[in-house]
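Below you'll find the structure, written out as structure tokens, and then a few comments.
Not every chain of the complex is shown here; the ones you see sit where they belong.
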Amino acid sequence: MTKQFTHLDSSGAARMVDVSGKEPTARTAVATGVVHTTAEVVALLAGDDLPKGDALATARIAGIMAAKRTSELVPLCHPLSLSSVRVDLVLGEAEIRISATVRTTDRTGVEMEALTAVSVAGLTLHDMVKAVDPCASIDAVRVERKDGGKSGTWIRPEGR
Amino acid sequence: MTKQFTHLDSSGAARMVDVSGKEPTARTAVATGVVHTTAEVVALLAGDDLPKGDALATARIAGIMAAKRTSELVPLCHPLSLSSVRVDLVLGEAEIRISATVRTTDRTGVEMEALTAVSVAGLTLHDMVKAVDPCASIDAVRVERKDGGKSGTWIRPEGR
Amino acid sequence: MTKQFTHLDSSGAARMVDVSGKEPTARTAVATGVVHTTAEVVALLAGDDLPKGDALATARIAGIMAAKRTSELVPLCHPLSLSSVRVDLVLGEAEIRISATVRTTDRTGVEMEALTAVSVAGLTLHDMVKAVDPCASIDAVRVERKDGGKSGTWIRPEGR
Amino acid sequence: MTKQFTHLDSSGAARMVDVSGKEPTARTAVATGVVHTTAEVVALLAGDDLPKGDALATARIAGIMAAKRTSELVPLCHPLSLSSVRVDLVLGEAEIRISATVRTTDRTGVEMEALTAVSVAGLTLHDMVKAVDPCASIDAVRVERKDGGKSGTWIRPEGR
């Protein structure tokens, strides 16, 4: 095994890796995740018996805002100028599916920004539903695909 | 169904709920989560063949720092003065188990702070391992127990 | 004239004034403001011809989040633990009326937090409508009333 | 009416619009606003009877710093690398006139940054004068002109 984490130097010290030799190119990343909760919570979010409120909008906006602050949260991430962020929420039977798509034209990829958007949208949903369902859990937060940069398109393989 | 989300008023508008009538009391929350990755990544994190580096420390610190910024990330969370935060990481076979314990003496609970610490520690691990394992996923981010406040101790029931 | 700004010492230097001698008490502040725009924009915000979107929710949430960050923005404001924030938006003929109510139990008042919530909700509305109405303006951002603290209730006098 | 807000997609969901197809170009925006207060406050700010203190400097600096944080405050704003910010304050009879000029070389305009600088400079003035004049109000926060980008120069029309 000769691989090593690029975020650590040869002595093991953390560093923000040097991307100054890379060209700024268009890059996109898509990440997804799921909040598992109850059918009752999903009905409340859908507004089945009540006026549909700001809950989903709050989670979408929290995800978008968090994407912009990724480099403040994840210590070794580069600050990037994002050119677009969208967060989609789909209500299932007893879960909410979250998807985030982030774009940049910069020297490194935006998968951490997409993952951060999904995580914080998930945390915000958890916050809103916790009085009704304290057992909600956030699962399967992961990168689905990446485009652009030197390595080109990467799509998550089936079965992982 | 007469339940409604406390974060929304009767018209459905988002609000930060009023906790001014509550007493400041000692409160604790424990949250957990798992980063699923590969045995190869776990060996690198453990420093089996290389000097053990800063990777786990970076994730622990990122989690602690994120707990302090929960109310900036989750729109309807109250700003709280945290009296302790700890983040524990345990290496498994092909996963890293994350646990966060947060304490406060304030008017509302700290489960969102514990969940945020777990999520951001997980994102930081993801960031560090992604060059070796782009398929890592963050799973089962959830509250395990809460103590203090009017409702006292809550322990996650088995089977959810 | 013997008055002087409390935020400046006798030499004129800025300082954060000492509130350590004050008791924490329940305090509330209400601030208001108006975004003047066009009837066309108000119709779009109301969703008269389209599905009603997240625009008002986005402004409400931006205002709530900004209230929590007042002490980062206004240099001499004390960091306060807010116990509730609400932002109300009312559509008029060619304007949106903004109102923010903030509560704390702390050593100083929350009128700056209420004013900051109104201002940032107004900026967010401006951002959303600017492609349709670049001439929108934010007006009459001011404190309407304050309760609590040593000075008790203050209500904005008529005619100012 | 077929117009729609660019910050909302066809279902009404908030998003940060995609500017990746735009070219980075030099852009400038000028915004203004007014803090209405009393002649007594203006005399104190001018230092007529006292050493002139840091009050105006504090407001200028708060405005400049806020411009840099616009994308943290206004949910759907893009993070931009600002190449210059200036905030000018002019004392009138019973008001302070605020003007902010912001420049960038980026993919989208900086009017929100200029408006944010004006608003936060206004909030900071309000904070400093509120012990002497609790009735101060912030008015006429608006864009005066924009240069650069695909749409070129825009100047606020007379009468709005």
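Chains: A, B, C and D, in written order; residue numbering restarts at 1 for each.
One rule holds in what follows: a contact is a pair of C-beta atoms (placed from the backbone, for glycine too) under 8 Å apart; a residue touches a chain by one contact, two chains touch by 3 or more.
Here the structure is a predicted model, which means the values were calculated and not measured.
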Of the identical subunits, 4 are placed here; the whole assembly in this file totals 6
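Everything below uses one rule, namely that only the chains that are shown with their structure count from here on.
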In whole angstrom, the CA-centroid distance of subunit B from subunit D equals 37
Per the C-alpha means, the centres of subunit A and subunit B lie apart by a whole-Å value of 16
Taking each chain's mean CA coordinate, subunit B and subunit C are separated, in whole Å, by 31
Check: subunit B positions touching at least 2 other chains come out as 13-14, 72, 75-76
Chain pairs satisfying touch are A-B, A-C, A-D, B-C, C-D
Listed in rising order, the residues of subunit A that touch subunit B in the complex are 1, 3-8, 11-14, 33, 40, 43-44, 47-55, 57-58, 61-62, 65-66, 69, 72-77, 111-112, 115-116, 119-120, 122-124, 126-132, 134-143, 146, 154, 156-157, 160
Touching subunit B in the complex, subunit C uses residues 26, 57, 60-61, 64-65, 68-69, 81-88, 103-105
In the complex, subunit C touches subunit A at residues 54, 57-58, 60-62, 65
